[in-house]
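Of the protein chains in this complex, all but one are displayed in their positions.
Chain nomenclature is as follows: A, B and C, assigned in order of appearance, with residue numbering initiated at 1 for each chain independently.
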Amino acid sequence: MVTVKIENLSYSYKDSATSVLHDISLSFSSGERVAIIGQNGTGKTTLTKHLNGILTPDTGRVLIDNVNVENKTTAEWASKVGYVFQNPNDQLFLDTVKKELVFGPSHLGIPKKEIQKRIRFVSELVGMQEELAEHPLNLTDSEKKFCAIGAVLAMDPNVVIMDEPTGGQDKSGKYRLAKILEYLKTQQKICIVVSHDMRFVTENFDRIVVMANGHILLDGAPKEVFSNPQVLKEAFVTPPPITDLAQKLGWETTILSISEFIEELKKRVQ
Amino acid sequence: MKRQGRRVNSGSLISTKVLVLIPIAVGINLLGGTLCSTLKLPLFLDMIGTILVACLSGPWMAGLCGLLTNLFLSVVANPIYLPYAFVSFLCGVVTGYLVKMGLFKSKLGVVIIWLTCSLVNTIAASLITVYVYGGASGVNSTSLATIALLATTKKIFLSVMSTAMIENLLDKAIVFIIAYTIINKIPSHFLNQYSPNLRSDR
Amino acid sequence: MTDNWVRRLNPKTKLLMIPVFGIATIVSPGMLLGLFLLLVVIVMAWQANIIKKFLQTMISFGIPIAVMLFIIQGLYSPQNHTYVANLGFAKLGLEGLMYGGKLLVTLLVFMGSFYLFNKTIYSGELAAALIKSSLSDKGGYLILASLNVVPQMKRQLQVIKEAQEARGVQTGGSLLTRIKVFIPLMGPVILSSLIDTQERGMALELRGFDLKNVSKTSYIQVVDTKLDKLFRIGMLLFLIIVTAFSIYLKVRR
Partner (left out) sequence: MKVSSKDVISVNNFSFSYPQTKKPAISSMNFTVKEGEFFCIVGANGAGKSTLCDSLVGLIPQYFLGTTKGQVLVNGQETTKQTVAELSLEIGLVFQNPFNQLSYTTSTVAEELAYGLGNHGIPRSEMLDRVAAVAKKMRIESLLDRDPLTLSGGQIQRVAFGSTYILNPSILVLDECTTQLDPIGSEEIFTIIKQLNDEGVTVVMTDTETERLSMYADRILLLDNGLQMGVDKPQAIFAREDLEKLNISTPLNYQLTQELTKIGILDSPEFNQDIILEKIKEVENGYR
């Protein structure tokens, strides 16, 4: 079991007077898959960077399992809070995929046997078992991302944060990501993902947080969130095309997938 | 019809491919220095980019890279660094030629480059410190060490050179260890676009 | 940036000032001419509205050097024969002091005119001036790109530092751990910059960087007035006269 609580968090960057985050309160509990969406520059990444102490709030606090994040360094939180950066090139520095995966757990002092077991499992989960001996820079951008995700998952953190994992992923990449999210849910982890891909978000998340200008505009299940076209417009978020189509037809129920659309249509014409 | 790919601009003095590498290498040099001050290391480590260029595009480009590094330092940080541009230039050229001779392929070779480079740097930098700055370019730990030595030996050049030598051997040792480690991490498909005399085939 | 006559001078004029003033100071006997040229630079800095920063830089640069020169040359110069004071552990020599003084003035003239040049030109203007004077546009590229690439790399370094901390890499601690952390930090910076380099080179080619037989043009206009040309000729004449006069003085002695 793990809990994350953000209490009245406000933050502004040193070099600018305007604040990036305003009085944000959120809490997440075990097994939740949460997507944070919103336009570029609204503070999504800034918010997630508070969860492992990369940034410290100006006011308010962040508690993980009731421990204030500020009490430990980011490196110390690494075993508990895994963070996958947007650009895998920022994170990878070793010369094989396997070394990248081993790096985290061996730093935590985990026995060799256990590490081997984890690597076997994680490399399969992220689809990298064939590439273990490969140099990360010889991988495609999408593979690099999975390598970075694997490196974080190998530490078996209870909270996993991913910044834009969907960007540039093809179909199989997104499918693999969905599998990873599913696995994390069965393990009762908290998974927080920043994404622009509305279709992916509606299909794979239990909860969506919509941000605009450092505020939280909406927070709830995909159905609730996408039933507010006015607010979404304010956040410059476009709902998935199928939802949009149903709204244009004037249907009251919020549609998130093709099958739902067809079902609703059948209901209406019967 | 089958033909080898070629660069159309091969006639020009510096190809674009090499040219764009230099500002990046200058940036790497400066970042090394910046990182030293943020990590509070008593070192400079501002030659990693130059070594990289020496490996990828030869001695003269490496010299140019060293020259620009100091030019830039004198523009943004402190004009004191300007005269030492000559030293960085010389170090780049020397390193470049030694790499060209194939010395970067083995660990022993790297040791030779390290010693040569430290020596060249020490002599050239001392000459500048003595003849341009009259013995010390400012108040820091090195200058204080110089004065201490001066008080006992009474010989300016000797004092300047001994402190510079110690400082250089340590700094360049770390620089070459890092550069060697990193260059051996660059995947071959990238290096293939540049020069072949880099490292033993792995 | 405020507009004034110092800023409006052609970059080439200000660039020429550095060697002319510096060399004139070196060749002239004593330090009088040097002091006068330093005064000229100071007046120009005042006219360019950068006097405060200028003086701050000159002082923070000059005082440590002055102190060191005083100790090293004043106390330990082998030329010392005439002693002006005895400090107990060493004697203060006149020759060393004079030499140190001349060196200090020379350095201040060089650094001062360099600082003035550096702070009163707009970097794009320099490149444009260099391109116009048919000095290689590749040289212009190297100077400007080196200046522009660094801030972005610094930002990237910051992101990488965060990413590595998030992976459990400690960036503080003993000297050894701090040296060890250098690779996880510099490695990604270097490797990802090298990858970017490839595309940047491609982009330059696509934008006609390497075109031959084309006289390149620039968006930035560089004004080279008659006054600029006059200044430049004047400075060169000045240098010749100073050199000739100094040689004459030396020969006569």
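Methods note: a contact is a pair of C-beta atoms (placed from the backbone, for glycine too) under 8 Å apart; a residue touches a chain by one contact, two chains touch by 3 or more.
Remember, predicted model here, so these are calculated numbers, not experimental data.
Considering the whole complex, the hidden chain is in touch with A, B, C.
Touching the chain that is not shown, out of C:I50, C:L103, C:I121 or C:A145: C:A145 (per the contact rule at the top).
Checked against the full complex, the candidates A:V4, A:L94 or A:M198 give a single residue touching the omitted chain, namely A:M198.
The chain that is not drawn here is touched, among residues A:S142, A:N158 or A:N204, by A:S142.
In the full complex, the hidden chain is touched by chain B at residues 1-9, 16-17, 23, 188-189, 192-193. Of the residues in chain C, those that touch the hidden partner chain are 122-124, 127, 131, 140-141, 144-145, 148-149, 151-152, 196, 199-211, 214-221.
For chain A, the residues touching the absent chain in the complete assembly are 39-41, 140-143, 167-174, 196, 198-199, 236-238, 240-242, 245, 248-249, 258, 261-262, 265-266, 268-270.
Please note the rule applied: only the chains that are shown with their structure count from here on.
A summary of chain positions shows that the Cα centroid lying nearest the centre of all protein Cα atoms is that of chain B. By C-beta pair count, the most extensively touching chains are B-C.
Centre-to-centre separation of chain A and chain C, using mean CA positions: 48 Å.
Counting partners per residue, chain B has 185-186, 190 as the residues that reach two or more other chains. Chain A has residues 93, 137 in contact with two or more other chains. Listed in rising order, the residues of chain B touching chain A in the complex are 184-187, 189-190. For chain C in complex with chain A, the touching residues are 156, 159-160, 162-172, 183-184, 187-188, 191-192, 195.
Only residues 9, 12-14, 16-17, 19-24, 26-28, 30-32, 34-35, 39-41, 45, 48-49, 52, 64, 68, 71-72, 74-76, 78-80, 82, 132-139, 143, 146-147, 150-151, 154, 156, 174, 178, 181-182, 185-186, 190, 193 of chain B touch chain C when the two sit together in their complex.
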